[in-house]
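Only one protein chain is missing; all other protein chains are in place.
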Amino acid sequence: MPTNPAVIAALEQQFPNAAKSEYRGDTRIVIARESAPAAMRWLKDLQEFDLLIDITCVDYLNYREEKPDRFGLVYLLANTQNNDRLQVRVFLGEVDPRIPSVVPLWEGANWFEREVYDMFGIVFEGHPDLRRILMPEESTAYPLRKDYPLQGRGERHNFPVLTRAKS
Amino acid sequence: MPLIPATSEAADAAAGQDYLWTLNFGPQHPATHTTLRIVLKLDGERVVDAVPDIGFLHSGFEKIGEHLDYNQYVTVTDRMNYISPMANNVAWHHAVEKLLGIELTHRCQYIRVIISELARISDHLLSTGAMGLDTGAFTFFLYAFYQRELCYDIFESMCGARFTNSYTRVGGLMHDITPVSIEKIRKFVREFPKTLDEMERLLNRNRIFVDRTKGVGILSKEQAINRSVTGPIARASGVTRDLRKDEPYLKYRDFDFQVCCMKSGDTFARYLVRMAEMRESLKILTQAVENIPAGPVNIAINERASLPDKSQVYQTIEGTITHFELIMTNRGIEVPNEEAYGATETANGELGFYLVGDETRTAYRARCRPPSFIHFALFPYLIKGHTLSDVVAVLGSLNIIAAELDR
Partner (left out) sequence: MAVDLPENVVISKLDELANWCRKNSLWPMPFATACCGIELMATGASRHDLARFGAEVFRFSPRQCDLMIVAGRVVMKMLPVLQRIWQQMHEPKWCISMGACASTGGVFDTYSVVQGIDRFIPVDMYVPGCPPRPEQLIQAIMDLQDRIQLEGTIRGEEFQLQGRNATKRALVELPILGQAPTWGPRFAEPSSNPK
């Protein structure tokens, strides 16, 4: 659903040098990491994007086009009153990917951020309970990064064998 | 596997409440919601805190999406919300077709509406059936399961598999629907309302069921929006958001149906919303099955996205070219270097796929936005202060599917 033109105009006014694009009806905007917390607060309070649809991340290590940085964190937002959608991107580097958490704004971000931390290793500052959610607690790898193989590194078969004699 | 997740233990000791005891609602338990674990802190029978622990079915679906074709991955999407697999197929291909910019034929869109609604009925039957089973109503569960077997018969006549049928393809369907299937759907639509009435008579005014579910697990409208809840759970709390009406996809604009909402937001409301949604789905099915337009089901062959028939391959040059383009390994569907998000309204909520395409036949990133994951995060908030027997009722009303939860 194309975003309301009034919202697009307000975005252009607020973020004059942010890259804005549109593809198949989705409006996307790229925001720098430093201005991300203020931007998210502005989007929620003033532009009324009250429904957080998803928080996800893409690892651009092997991507064909040149992207500003390795990890692209994507926030998908929606407005329940007039059904607008917006995609906000923040690019994070691979050395120390940290970003302030949006849990104070949308409570639903809690588990989304835990999952992004579990799968990619991005640390969300200010998150109430940042620990692994899908992988076992003791695992150390970040599976969805492009340098982790699909079959893993041997963790899946690292268990004792029970035979009839022993069980 | 740690017994209690670390943070809650620290909080416990700090508060000095060692009369609380811990109950592990473990990954293997009789409630049919498979492989999720909740560590409950109980004060007698009252739940003081519930810490969910998930990941017992995490199979790396998103990583597989980077290695499988767009048409191969649909088999994996079946296994996500495995009680309404057709809806997942439609959602995946909706996202893929949005990325590629493909417009489907009318016949295909009608058939996809039909299978989505059948999947929705199937899902609601199982979730209300499981809710009944967990609260003790075994007969209700058996009625629901028998109706699901009739749905399975319809799916089997369409594509050969009872469930986990990967029926949709990029630009169309696996094969067209036959008059046998249409007749089965008509028969189902004629006879299902009677069973639905019987099922409602069993539970809607049943004293035990109503007492166990009314006022339990209340979710207010603001909390629902703040916690990213969509689907029947949000509609039971008063959020009137339904993607079929707000952002119509496929042919939902053509049909006359209503969005079912309630204001109270408790477990009983969620049950009632699901039962009402089944009736609305039946309305859509009645209208759709009578009005399927004639014509081809896959898109035109010069769009180079869906496999043509063998007769076209052997007799027309366009068919041969399309076949060659799609089958040879160094060619394939033309995918732009872009990202797109496509969402549909499935029985559980908004199921969306965020796709990043690079120019090859496999996606660079296939992210699934799973409604069950978000709804399970609601659980600790809903269950505070209720008793142990309410845990099962609330869990049933949230319709958590472990495979969608963990992917």
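In this document, chain identifiers A and B correspond to the written order of the chains, with residue numbering beginning at 1 in each.
Going forward, a residue touches a chain if its C-beta (ideal position, glycine included) is under 8 Å from a C-beta of that chain, and two chains touch if they have at least 3 such contacts.
Not measured: the values here are computed from a predicted model.
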| item | value |
| --- | --- |
| Residue touching the undisplayed chain, where the options are B:41, B:58 or B:107 | B:58 |
| Absent chain, residues of chain A that touch it | 135-136, 141, 143, 148-165, 167 |
| Touch list for chain B against the chain that is not drawn | 1, 26-30, 32, 34-35, 55-60, 63-64, 67, 75-76, 78-79, 82-83, 126, 141-142, 145-146, 148-149, 152, 162-164, 325, 329-332, 334-335, 359-362, 402-403, 406 |
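As a convention for this text, only the chains that are shown with their structure count from here on.
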| item | value |
| --- | --- |
| Intercentroid distance (Cα basis), chain B paired with chain A, Å | 23 |
| Chain A partner contacts - residues on chain B that touch it in the complex | 1-2, 5-7, 54-55, 58, 60, 62-64, 66-67, 98-99, 101, 223, 225-230, 239, 241, 246-247, 337-341, 343, 350, 352, 354, 356, 358-359, 364-365, 367, 369, 373-374, 376-377, 406-407 |
| Of all residues in chain A, those that touch chain B in their complex | 1, 23-24, 26, 28, 50-54, 56, 58-59, 62-65, 74, 76, 80, 83, 85, 87, 106-112, 115, 119, 129, 131-137, 143-144, 150 |
